[in-house]
Every structure is written in C-alpha cells, then in structure tokens.
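A single protein chain has been omitted; all remaining protein chains appear in their positions.
Per-chain numbering from 1; labels A and B assigned in written order.
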Amino acid sequence: MLLSLEPRAQPSRLMMLLSPVLAGLLTLISGSMLFGLLGRDPLQVLHTLLIAPLSDLYGIGELLVKTLPILLCALGLALAYRARIWNIGAEGQLLIGALAGSALAVNIIDMESRWALVMVVTTGVLGGALWAGLAAWLRTHFHANEILTTIMLNYIALNLLLYCVHGPLKDPEGYNFPESALFGEASRLPTLSDDMRVTIGVYFALFVLVAIWVLAQKSFLGFQIKVLGLDRRAAGFVGFREKRLVWIVLLISGALAGLAGVCEVTGPIGQLVPQVSPGYGYAAITVAFLGRLHPFGILLASLLMALLYLGGETAQMSLNLPMAVTGLFQGMILFFLLACDVLIVYRLRGKKRPRSIMARSTGAVLHQAPAD
Amino acid sequence: MSIDTQPTSCPPPRVQLSGITKRYPGTLANDRIELTLEPGEIRALLGENGAGKSTLMKIIYGVTAPDEGEIRWNGRPVVIRDPAQARRLGIGMVFQHFSLFETLTVAENIALALGPEAHPRRLVSRIREVSQRYGMPLEPDRLVHSLSIGERQRVEIVRCLMQDIQLLILDEPTSVLTPQEAEDLFVTLRQLAADGCSILFISHKLGEVRALCSTATVLRAGCVAGHCIPAQCSDLELARLMVGDAEGLEGSYPKAHGGAVFLNVSQLSWRNPDPFGTSLVDLSLEVRAGEIMGIAGVAGNGQDELLALLAGEIRLPPQESARICIASEPVAHLSPEARRRCGQAFVPAERLGHGAVPDMSLADNALLTGFQQGLLQHGLIKHDKVMAFANDIIRRFSVKTPDAQAIASSLSGGNLQKFILGREILQQPKLLIAAHPTWGVDVGAAAAIHRALIGLREAGAAILVISEDLDELFQICDRIAALSNGRLTTPVEVAHTHPIEVGRWMAGQFDISHSAA
C-alpha cells in the first residue's frame, strides 16, 4: 500500500456526511462489476433496480409503502444504537406487533366502530414493546447480552407466527391456507387515495420522525442516551441510570417495530400471512447506520432501502434476477460504509517511509463490556 | 568515531544516541537528542510529562522508529526494528504500566518474551535461580493476577534479566511502590550496575534520582535541556532545567484548620465481590469545611473502591445510609445525582472515559455534570446556556482549546483536567472530591490546579484529595491519612508528620486499633 492513515486532530464532520454517499457509490460500482461478471448489462440492471420503479405515481406510492416499516424500525433501532444497545430484534418485534394486532383484529371483524383500528394498532405497538421489553428484562436483570437474546427472539417470533397462522389464527374458511381471515373494514388503515396502497401510516411515521428527532437531538434524555453509548463509566459517574435508559430505548424501538408490523397487516396486507416482512427488520439495521443514527439521515436511507426492495421485485419480474440482490446490496453498502467511516477519524496520506507509525487514535479504545 | 581506534582498556559506550528526531502530527516529540550511556552507568532521564522521555525510550527499545538520527550499540551503528531485536541486543525494558498477561503464569509470561525456543516448563529452575540471585524471589507457576504490584514489577525485571542484559530501561518504576519497596529496588539496580549493566532510569522524583543515579539527562519540549550530576544540583536547579522558567511554580500554601465537619465517613466497610479488587475495612474519616484532607496510598489499595462509594457509583443499602454523611445527612444510599444536590462535586481519577466523554465536545462535557445549573427546561437542553457555561469554564480556567466545540480527547491532559476541575468548581460545591488531580499533567497546569483547589478551600469548601503523589499531598493538604489494603490510618495534621512516616503507613505499618476514629 502506498497510502497510510494518519489520525486527525478532530473527527471530520464532512466525512461524516460524505461517507454514506461514498459507500453508495462504491456499492454501485461493485454491483455493476458483479452484474458484468454475470453477463448482464450493468446499466440496464441498475436502471431496473433504481430508476424504473419510480417512473410513475403508483411506483412512488409503492415506494412509500415499503419505506414506512423500514423507517419506523430504523428510527427505533437508531435510538438503541446511540446507547450502544445492539437491538438486532426489530424483525421479531415487527412480527410480534403484526401477530398481536392480528390476534385482536380477527376477533373483532364485525366491529364497525373506528375504535377497532385504534385497539388493533395499540395492541400491535404493545406487542412489539413487550417483545423488546423481554430483551430489556433479560439484560437488566440477568446481564444477558442483548445481541444474542434479540436475535433468538427473532427466530422464536417467526416460529410463533408460523404456528399461529397454521393453527389458532388460521382462517377456518380459508381452504387450509396458512393465513388468517381478512380483517374487518373498521380495523384497516385508510389509504391516502383510492388508487394507491399507501395508508395514513405515513402520518404516523412523520410524527414519529419529528418526535425521535426532538428526543435524540434536543432533549436531556437523548443526551443521557448518547453519553451512555459513548462512555458507560462517565454515565455512571454522573448518575445517569443505565438500567432505566436500557428499558427506555428498547421499549421505544420495540414499540416502533410493533407499529411497523401492525401497519403492514392492517394496511397493505389486510390479514396475517407467513410473509409479513421480507426482512424489513434486518434492513433497518443497515438503514440506521447508513442514516448516521440521525432521524433525517434515516429518512433518506430508508427511502433508498425501500427503492432497493422495490427494484429487487422489478428486477425479479423483468430480468429474472433473484430477489436476493436486495440483501446483497444491503450487505455491501454497510460494509463499504464502515470502511469509509475510517476517514472520519483518519486521513489518507501518501507514504513517506516504508514503515508507518500511527499515533493513538482519538478515543478508539472504548472500554466495552465483553459479550456477556 | 570508529571503534577500531579505541584502546582495549576503554570500552566503547554501551549506547550512544546522536541526532535522534521524531515527529508526530502537530508535535516534535524528540528534537536532535544526544545521549551517551557507559557500561555500568546509572543515568536518570528527567523531564516533565510530554518532554519526550517516553518517545525516546520507545525508540531505544524498538517500539517506534526515529525519523532521523543514529543509534550506536557498543560502538556499532544499529537499526532497532522491533522489541524482539532490542532484546537480542541485550536491551530490557520495564514499563510503567506493566506489560504482563494476568491470565498467564509467571513462567509463561517470561517464555513469551524470550522467543520460540523458550518453553515455560523448562524455564522454571532458571527463573528461580535468577530471581534469588538478585534478591527478588518469585514463584514461576503462579498466575500473574494473583501477584501484588511489587511482585509484578519483579516479574518484569526478572524477565529482562533472563537474557544477557546490557541495558535496562525503567519507566517511572517507583510510582507504584512504597518508599521502602523503592529502596529494595535500588539495591537490586545497584547490584546490576556493579555487574556491568547500564541503567536508564526515567523519573520525575528528584529525591530518588539523587539517591540512585550518578548522572542525569534532562529533556524539555523534546530537546536535551542539559546533562548534570544530580548529587551536585539543587531541586530548584533541576526544576529550572526541566521547566525552563520555574517562576511561580513552587507555591507553598499556608495550612488551614477548617470549621465544622462537612463530610463524615464512619466505620465504612464494603466487601468487594471482585476477587481482584480490594475490600474496605472499617474506614472512618472527616473532612471539615475550609480544609483540604489528603489520602495517600499506592494504587490498588482501595482508592477506586472508596471513590466509587463516595461518588455514589456504588451505593449502600438504605439501612447503612449513615455510613457516609454530607452535612449530617445520610447519603450512602443516594445516587451521584442526588449527592450533587447536597453540594458534592467530583473529579474522578481518569479524565478521559470517566471525568469526560472523549468523543463529545467540551460543551456537551460541561452539560454532563452541570445540568443542575439551569441548563435544562422541560427536559430539553438550552444550548445557548450550555455554550455560555462551557465558555465561562474555558475563560476562567485558561483552558487552551480552539472553542467549546472541540472534542475532549483533542485536549492535552493538563487542559482537559483544568476544564473538568473548572466545571466542578464553577458549580460552587460545598464538598469537592478530587482523585489524582494532577496525574500526568504538566507543571504549569499542576500549579494552576493547586491554586484553584486552595482558592476553593479559602471560599469555605471541604475538599478531599486522593493522590499517589506524596509531595503534592504535603504541599496542598492540611491533614493527611494513608490507605493501605483497604484500611485507613487516623488522619493527622500535615505539619505534625513527615513523608517517611506516611510512607510507612502506606506500606501497612500502622496500628489498626488506633486507626478507628
């Protein structure tokens, strides 16, 4: 290597914003190379993935449909990640939100009051919060590592959902398909207009976006969460209560994932099916990092991610590419992002000597708790 | 100079550095350093923090490469690429923060350093033999984490002695020892020097240097400020060499008697669940308003535990809440936040990662403990107030920083410490607890910190200082006690004791029955 890394005196704010853009570009370049290797026309594939889906109003509506769950999950995850609480469980929390909402909805199909919707959505939100609360309890009471517990809870949630659609919640008149009955009209989220599938869920999302922004950027609670994430010992020395903060961030992120889940079943889907989520909860992890854990960054990143999902579907239909291209791009962009982030704390320098000596990085050695 | 022309009766210098220069971004750590060490010579390397001592010894030990300059080893020019090569040449180094592996045994630690041929089990007898010869008995099969600090240092030294050693570098070796243990170490070092080994002794304690070293080299701001014979120089002359302009640095402050008891710790015992930690036993202590109380002790004797209990990071159950009282109010069960409301402020031992969040701006770090000073409204942060508070600290305590948006880790140790202390003092505490307030801080900042503490005392606050630096404690404290293995001696007036007596207390030589107040 002819380049060496040299620590900066101050982290670069410019690179902080530029790094995701750089990562996006690198992903496009390596994606093109990959498609080229597979004998496809890279430009055609990229066009199908990223531009074709947005050619009409319907496409933009579909983009919003997919943005909604990703955005909600990612906003919650970002809050947890600010506190260095690695909640990987948005997927499970989303599924439980959908499951809990559905369990209520199929029992009140005949209810005509608008309260039906309120009750169903609230149940979903509580379901998601409960599922994340489980991880919070395991962590604060038993010190069980939340990465592992949340991922295990994802698998448990998925199996619970599968059990329910094959068993207790299966539509008795559904020809033995693993699906619940269609929800009553009163417990469906109204769409924004008749020819689109986008629901008023986007208003929820906008409200949550602003609320999380205030919480994370403006409030003292948000400050405490940030301190906890950057420096647990400092937080303890000042008296910020770690357990309380862990509960707060996990309950909020679980509730938001639950909201995402229940908005799916009461919105575009209209019933409980095994494939409630094509991995939105996992995509939200990438989105949270790509958006720099900042609410507005996350909005942009979730639009991009939704576009990838939409483009993946288009590419599957028109180019016969596997849907997995979405997951591939997710992983690539996250990797590139983490690599580019090095430039926030270091700058590239042409090498003068054969041997590089690097001074201490600024605060790189945080004393983290081991994976306990 | 060529060794061929040297007469055989006069061996070439053990090591000769010429024109050693090392740059780091923004600083010149070593600037054309010249240093010569003869066989069997014990030379002190003096200088305050940041003078370039660490960089220079890392260069000799092959940890870092110099940008310019030449090293001659026994007369021959050498390039020392890594520590392994340094060890092959016969250079050994004892680090200030030990480079031992706690989960391994003594023999395994030594085997790792000696290279692929060494096998732990085959080293056992030689370790016993070498350690006995130099009066440092060691048990090769013990795990390092079960050893005391002094024993660990022995492992470090024995590890160097296992090879054919010709130059031993020791970085502040006595900072972790009691005065008596330090004396034992000097006996070993003199014996080594008599056997022909050269010793480079890095320190800032002038008394020790005078007792042990025949010659001294003083570094200042990366340059050699001068060479001298320590026995012939006064403290002031040495300090001038180290600091350049010693004006107003050595303050001596009048002692105070204090008023009413403000902090009262009575018969505090705490069992540490961590097997490697220290438990506190029956500890009693009073700090009066308007006095500075000092607690001396070697690290690891319960300081961290006592600090955590005083800060509220460790809380006692409510039935024991009266073990710690602030102004007669029981607080031992209260959170740090609640104790702050009682007028307590706190400066922890570690600046980065405890007293300040390294990756946050100074403004955010001001908010960290200053949030009770009207910086919040309805749970939201008033950013203009926070900025004003941070700028006030920076101005009144002369913190050198571009602005309040600079991140904490970009400040030098002294400046950051001034900022942290200023943050606490500006909250007008009635009680300030400060741990190692000038550790690793340059002389100028240390003097400023001492003046600030005295100023706070004059304003009537009760102050508790916990420090490993006896000189500092004697300089600023009105009363002093020592912490040894979780027990505290009875505090006495500084005017009525002497560092040697406190040194004995630090080593645990005191009568427990007298210690309970």
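Quick notes on this structure:
We take it that a residue touches a chain if its C-beta (ideal position, glycine included) is under 8 Å from a C-beta of that chain, and two chains touch if they have at least 3 such contacts.
Going forward, contacts and distances are computed from a predicted model.
According to UniProt, the chain absent from the figure is "Nucleoside ABC transporter membrane protein", selected among "Nucleoside ABC transporter membrane protein", "Nitrous oxide reductase apoprotein", "Sulfurtransferase complex subunit TusB" or "Acyl carrier protein".
Among A:138, A:169 or A:238, only A:138 touches the chain left out of the display. Considering B:15, B:100, B:123 or B:202, the position touching the chain not shown turns out to be B:100 (whole complex). For the options A:156, A:200, A:273 or A:319, the residue in contact with the chain missing from this view is A:156. Listed by residue number, the positions of subunit A touching the unshown chain are 5, 86, 88, 138, 142-145, 147-149, 151-153, 155-156, 159-160, 162-163, 166-167, 282, 285-286, 289, 322-332, 334-335, 338-339, 341-342, 357-361, 364-368, 370-372. Summarising the interface, subunit B meets the missing chain with residues 61-64, 82-85, 87, 93, 95, 98-104, 108, 111-113, 116, 119-120, 273-275.
Quick note on the criterion: only the chains that are shown with their structure count from here on.
Mean C-alpha position of subunit A lies 46 Å from that of subunit B.
Of all residues in subunit B, those touching subunit A in their complex are 24-26, 64-65, 67, 311-313, 335-340, 346, 348, 350, 352-360, 364, 367-369, 371, 376, 379-381, 406-407, 409-410.
In the complex of the two chains, the subunit A residues touching subunit B come out as 6-7, 9-11, 214, 218-221, 223, 226-227, 230-231, 233-234, 236-239, 241, 353, 355, 357, 359, 362-363, 366-367.
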